[in-house]
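Before I ask anything, here is the structure I am working with.
What you see is the complex with one protein chain gone and the rest in place.
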Amino acid sequence: MRSNSSNNVIEIHGLTKRFGSFTAVDHVSLQIPQGQIFGFLGPNGAGKTTTMRMVLGLLPPSEGTAIVLGNDIRKQARTIRARLGYMSQKFTLYNDLTVEENLRFYGRSYGLRNNKLKSRLDYVLDIADLKGREHYTPTQLSGGWRQRLALGAAIIHEPDIIFLDEPTAGVDPLSRRAFWELLYTISSAGTTIFITTHYMDEAEHCEQLGFIYFGRLIATGSPTEIKQKHVPGNVVQFTPEYPVKTLQVLRTAQQQGELENTSNIDLYGAQIHVLTHNGDMIRDHITALLDQQEQPYTDMQVIPPSLEDAFLRLTAAQK
Amino acid sequence: MIQTHRLSRTFGKRLRRNQITAVDSLSLTIPQGELFGLVGPDGAGKTTTLRMLAGILKPTTGNATISDHDIVDEAETIKQSLGYMPQQFGLYQDLTVDENLNFICDVFNVVGAAREHRIHELLDFTNLHEFRQRRSKHLSGGMQKKLGLSAALVHKPNLLLLDEPTTGVDPVARREFWDILTELHASGSTIVVSTPYMDEAERCNRVGLMYEGKLMACDTPLKLKQLLPGVVYALRADDLLRAERILKTNASVLDVQPYGDILNIIVPDESHHRQLKEQLSQHDITIHSLRPTPPRLEEVFIYLVRQYRKDSNLQQEQFA
Amino acid sequence: MNQRHIYAIAKKEWLHIIRDPMTIFLLAIGPVLMLLLISYAMATDITDVPTVIYDQDQSDLSANLVTQLDASDVLNVTDHVNNTTGYEDQLEQRKARLVVIIEDGFSDQLTTTQGLESIATSAPRFSFVIDGTDPLSAETALETAVNISGQFVRNQLNTLVEQPQTETAMLPEQRQRLRQQLRAPVDIHTTNRFNPDLKAIWDLVPAMIAVALVLPGMSISTVIARERSQGTLETLVATPISKHAILMGKAFPYVLIALLNVVLMYIVARAVFGVPFRGNLLVYFALSGLYVLATLAIGLLFSILIKSIEAALWASMMFFLFPGMLLSGMFFPVDVFPFIVKLETLELPVVSGVLINRGMFLQGVSVKDLWWNILLLLIIAVEGFEIAGRLFKKRIA
Partner (left out) sequence: MIYRILNIAWKDLLHLWHNRLLLILVIFGAATELLIVGWATGAPVDDLKMVVVDNDQTAISEGLIEHLRQTDTLKLNEDGVDVFDNHDNEADAVHDLFTGGNFIFNPDNIMLIEIPAGFGEQLKTGQQPAIELTLNGANSLASTTARRVAEEEIYKYGTVIMVQHTFSGTESTAPTEIQILTQLEQTQPDITVKYNEELDRAHYTAPSEAAFVLYIIAIMIAAFMLAREREYGTFEQLLVMPIRPIEIIIGKAIPALLVGYANFLLVLVEMNVVFDIPVRGSLVLLLALAAGYLFVELGRGFMVAMVSRTQNQALLIIMLVAFVDITFAGYAVPVESMPRIMQLLSNLFPIRHWMIILRGILQKDVGLDILWPQLLWLMGLGIIINGITLWFFRRSLTRQE
């Protein structure tokens, strides 16, 4: 039933949602082709989850349409649902049921039977590396395992699209790594992934990104397109001896207009990033300033901007 | 300030097979006024440790003192000047920001003019002023976290225990949160914070890496980075996935870690730079750039945990 | 345990209750609503029991008896049948609950002289068939029917004997003695203390006040489990607030609401149902407060002992609702229960609640008469809070 005009699995036009006088989502339009990993970024409360729930048919939109797999979500919600998977922000598996009982319930809800159910169950247990932990209840599992279990539950019926709402929140780097490897295998099998996240390094792995701010879609495109459009030029990065002090020095300098055509100056862990149009020229300028202000530093270099720079730039621009 | 001696905690029935040791004989000393970061994979015992220090979870064996008060016998005295922020939002969803803060002030006996002044100060601090009358369930994730922090700061505690305060918060709000923390730290209070974000751990005086309930490493970020044997090269290329598989076959490469749009390659020393380039070009991977980059705790963390897993597997094999 | 802490927790708990329209409605107005509804519906005396007459005698005398039966407000003659299967069906279809059968020859025995003599050998007999499903109304209906018919026969005999024209072998003084003794042998004056005309409302309403106060007790039974499931308990436990302050603070709003209910229900009992109040008002409110504390103590104990909300709700349902209706003494007097069941009711505050309310409303008793129930409630309240305090740990695991 795919709309053969384009192989878009999700087409959203002017989707809006108003809660009383507050507009949570303001005329968002998006196209997501089949098999793509789509990242949906934005600060808390920007309307990410609301948009997702509208596309899932959980929340009736105030305006606009959402065509998923060729069907309008308002009318054929139920037929679409059989081919969707959803992993919400809150862990919504049953804490008092064991891992196996949870997965069997999900499998059966999507109509899987006996040997099909068995094979899918083994597949999910395998990729989520929960073999041998079937009898644990989710409360006995650590954060990472619970995330993989929730993902497993969402893909047990081989959905065409899976929606993941901040799946890796609060998960340590290694488990995040494992989680994304899992996503790659799923995506390579042709499943479209619609994911929201706050980890900008994860956003880099997405093929298309949407950036929403106070309900309005302010940027879309591949990670490289977004970086080129919104963060032209590059970043001067160095490791200051006294990060907080040096940051203060640079920011006051910028306010006094000494560092023209530089935009965001932020801390990235132990390094400081200075966003500029022309990296080399600004780098010498900064080294001079730092020496003059006796702010010791190491590893001064010019690197291309990352998505985190883009995120900070876009939010700063909107304020 | 904090002194623990072989602190440990197990969950689950003694006899039943799935008894889990969450924290395994942890010995740790945190001096007054330090910003201490606690990192580690999930289930490493970070939350359990913080809960034991906050005196809301009894340790199974071992003990610990906070400014010389025992965490089990004198838990109540410790709590007088302790600020604790649990992982999930610990305040009341159906109460407004004001009502929540006033309630906490009552609990900590912050009264009269001091209360009004303190609340005002905190709302400035976290710029939550215009949300005073909003129910906390209508606050965004970042704002809820700031409210949680202010609740823990109402009585100006000299020890702050924060359990993953910035989880699920966007990068901008995270930075604002940490600016508050560094300011607090500058004013002298001791802060122990557990976090999954390695970039935040970088801003701590010392970082403790926990793994399966044990303290695997505990030192300043700088010293931890020295644990990395060799140099880190950042590779920017087209097909990073394929590059990763190729480099894994190279014996002299110690570890390969993808991060966003770059691939961090750990090699013993600079001499391997040329050899890496050749290997990649043999498999016709177009390299945009391959340059040494300062190691970050993220890479140290992944390297150490993988190392640890290899050793413990080795041990298991010996015993198995 | 300073007051500020208790006040803080109480205020917070109050806000939770207020913020939740459904709960405030159920806690504040629920009990009064229950009192009104149940008292109005249940407190009527046994009246208009459908009765069917099988009159084999078909005389105006028997008709006269039937009208007398119908006249009583306990019975209400609905039908006449003329064969056994007739009244059998009526019984099965619940159209009739009592059948009065008047045998043939009933009137001859009571209107003619030879009839009179024949009584010496065999007196007129009635037979009744009663539907025993509800013993309470069956007994009352039966007693009324037997009394009226017995009295009717005696009066009829009296008039027969008095009439000069009934020639009988009996001598005049024999006739006189018979008339004398036809009257009841003994004249019994019954006076009913505290509830002269045995109004069921007076008996039920005070008891219902105690039973309705079960509601706040039940809603408090999940108060700790709720904080635990919302994750707010962890913050609370990490503060220096003492555990007793938490318990007291949490119980306080519920006590307040319950007392509000006591006042409301007192007004309804007096104004709407006109139940007399013969005790001392101040003592009554003090004792009601004690009763409320006892109920809440058990509710609080439930909320600490039972971790899952469903189990706590179910346990409080089993502990408060059913016993409240049947074991509280509202309908069935407790002192009649088997001894073991009486022991069981010891830990039910509702039993003492009913006794106190009835005692104060109807009997106008004072503290010295109720010392036993007060002692019981004191033990339950003190013991309840004390155990709750001990069991409630400022720990989360």
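Labels A, B and C are assigned to the chains in the order they are written; within every chain, residues are numbered from 1.
Simple rule for what comes next: a residue touches a chain if its C-beta (ideal position, glycine included) is under 8 Å from a C-beta of that chain, and two chains touch if they have at least 3 such contacts.
Just so it is clear, the structure is predicted and the values come from calculations on it, not from any experiment.
K.L.:
Write out, one label after another, the shown chains that touch the chain missing from the document.
P.N.:
A, C
K.L.:
Hey, which of C:Ile18, C:Ala71 or C:Ala123 is the one touching the hidden chain?
P.N.:
Considering the complete complex, C:Ala123 is the one touching the chain left out.
K.L.:
Which residue, C:Leu198, C:Val263 or C:Leu281, contacts the hidden chain when the whole complex is considered?
P.N.:
Touching the chain that is not displayed is residue C:Leu198.
K.L.:
With the full complex in mind, choose from C:Ile9, C:Leu293 or C:Leu362 the residue touching the hidden chain.
P.N.:
Selected residue, touching the omitted chain: C:Leu362.
K.L.:
For subunit A, which positions touch the chain that isn't shown here?
P.N.:
Counting only subunit A, the missing chain is touched by 56-60, 78-79, 81-82, 84, 86, 88, 90, 92-97, 101, 105-106, 108-111, 113, 137.
The rule we apply is simple: only the chains that are shown with their structure count from here on.
K.L.:
Please classify the inter-chain touch graph. Allowed labels: line, ring, star, complete, other.
P.N.:
Contact pattern: an open line, chains touching in sequence.
K.L.:
Could you find the chain whose CA centre sits the greatest distance from that of subunit B?
P.N.:
That would be chain C.
K.L.:
Counting only Cα atoms for the centres, state how far subunit A is from subunit C in Å.
P.N.:
Here the centre of subunit C sits 65 Å away from the centre of subunit A.
K.L.:
If we count contacts the way the header does, which residues on subunit B are in touch with subunit C in the complex?
P.N.:
Going by the criterion above, the answer is residues 11, 51, 54-58, 75-76, 79-80, 82, 84, 86, 88-95, 99, 103-104, 106-109, 111, 151.
K.L.:
Mind pulling up the subunit A residues that touch subunit B in the complex?
P.N.:
Residue positions touching the partner: 42-45, 89, 135-136, 140-145, 166, 169-175, 177, 184, 198, 200-201, 203-205, 223, 239, 243-244, 266-271, 298-299, 301, 303-304, 306-308, 311-312, 315.
K.L.:
Could you please specify the touching residues of subunit B with respect to subunit A in the complex?
P.N.:
12, 18, 20, 39-44, 87, 139-143, 164, 167-175, 178, 182, 186, 196, 198-203, 221, 234, 236, 241, 257-261, 291, 293-294, 296-298, 301-302, 305-306
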